[in-house]
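So that we are looking at the same thing, I have put the structure below in structure tokens.
With one protein chain held back, the other chains of the complex are shown just where they sit.
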Amino acid sequence: MIANYGYKDGSGDWFISIDTDKCAKCEDKPCVEACPRDMFYVFTDDWDDEVVGVVEEKRKKVKFECMPCTKLEVRPCVKACKPGAITFSF
Amino acid sequence: MAEQQQKEYWRWTESRWHNKDIDWKKADMITAGIDVGSVSSQAVIMVDGELYAYSNTRTGSNSPDSAIKAAKMALDGTGMSIDDIHYTVGTGYGRVNVPFANRAITEIACHARGANYMYGPTVRTVLDMGGQDCKAIHCDEKGKVTSFLMNDKCAAGTGRGMEVFADLLGVPITEVGDLSLQVDEEPEPVSSTCVVFAKSEASALLRAGWPKEKVLAAYCSAMAHRVVTLLEKINVEKDFAITGGIAKNKGVVVRLEKELGLKALEPRYDTQIAGALGGALFAMGLLRKQRAKK
Partner (left out) sequence: MITAGIDCGAKTVKVVILKDDKVIGKAIIPAGIDTKKASEEAFEEALKEAGIKKEDIDKIVATGAGRADQPFTKDSVTEVSADAKGINFLYPNVHTVIDVGAEESRAIRVDGKGMVMDFAVNEKCAAGSGAFIEAMARALEVTVEEIGPLSLQYKQEIAMNAQCAVFAESELVTLVHQQTPKPDMARAIHAGISDRIVSMARRAGLEPDIAVIGGVAKNPGFIDCLNKDLNTKVIVPDDPEFVGALGAAIAAKEI
């Protein structure tokens, strides 16, 4: 399942997409530590898979929280994710 | 609060229904789904996997009370009480506050499941336009979610956005859709996505002499467009179904279908109960599991 966290407002689309099928296969979830803004957390979803999601308090601030990492070559979370489950809309 | 007089326009009637042909006292499994949203709350009662009763109410200032109110309204006249329900799933924004729920499940999962029951296993794309959010869900033939997206940061494309306009124009919300279709020519959509700014834009249009129908058409058009851009982020394919309150707004639905190039399936039940219905279905599976363990 592709879970899209974030929002769309007048200034554009600001979504982080997590492929939960890929994410569930990963054991240690290094993306959580790799993120300098503490955007992620691990939880058990409605289908009893252990997956990563975007922290509720940060979900509506994706644009501003993730902007600094946009300037880097590769975002730390994308780099850390071995199955390649994380993608960004911006 | 300064809105006493204006409040009448957004007021839609609360409703309930139950199937008099089912005798619940002979039931093996009675399950319930309670969907507490930020604007409306629904309760659905299923008896042995069949839809038995439901209610559609306005959420109050208190989630637990809203959950109980919705449940009691659905049960009104059936002789059933909350204690007779074997398993309840809470969903929606207030799902952790349903006092008698056995488990909380996200509204994404529940809407997909509910849409699957309401529209059949051919449904793949579900658009839920709720009170304060807009959800685009892609599911498989069993109603399991394969991708989703929820926008609840911005009022554009939500019921509250529509209510603001109904208020501004003094048109009861239930009539907004039909009225917006009474235009000879489709006007340009309002340019601001932001409801607050769109409202100022609409006021200026009214002052310039635009009739209500035209302003509503412009707004419904903008709303439909904004929603389509959200939908396009997930896999849009037929069959397409719309749930939630705005599904009842023909003005938005017609424009949506036109822009998507897809017709939405005809609803057989109140479109607002999809979440609660999904919850009641999940409850059945969970009840079976629970009983099997014993």
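Which chain is which? They are A and B, in the order written, and residues in each are numbered from 1.
One rule holds for everything that comes next: a contact is a pair of C-beta atoms (placed from the backbone, for glycine too) under 8 Å apart; a residue touches a chain by one contact, two chains touch by 3 or more.
Predicted, not measured: the structure shown is a model, and the values here were computed from it.
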(request) Could you tell me which of B:Met29, B:Leu181 or B:Cys194 touches the chain that is not displayed? (result) B:Cys194
(message) Just to verify: which one of B:Arg103, B:Lys144 or B:Arg160 makes contact with the chain not shown?
(response) B:Arg160
(message) Under the stated touch rule, tell me which residues of chain A contact the chain that is not displayed.
(response) 9-11, 60-61, 64-65, 67-68
(message) For chain B, which positions touch the chain that isn't shown here?
(response) 1-2, 38-39, 60-62, 132, 153-155, 160-161, 164, 192-197, 204, 207
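We take it that only the chains that are shown with their structure count from here on.
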(message) On a C-alpha centroid basis, what's the spacing between chain A and chain B, in Å?
(response) 27
(request) Can you check the complex and tell me which residues of chain B touch chain A? (result) 105-106, 108-109, 144-154, 156, 192-194, 226, 229-230, 233-234, 282
(request) Within their complex, state which residues of chain A touch chain B. (result) 1-4, 7-10, 13, 15, 45-47, 60, 89
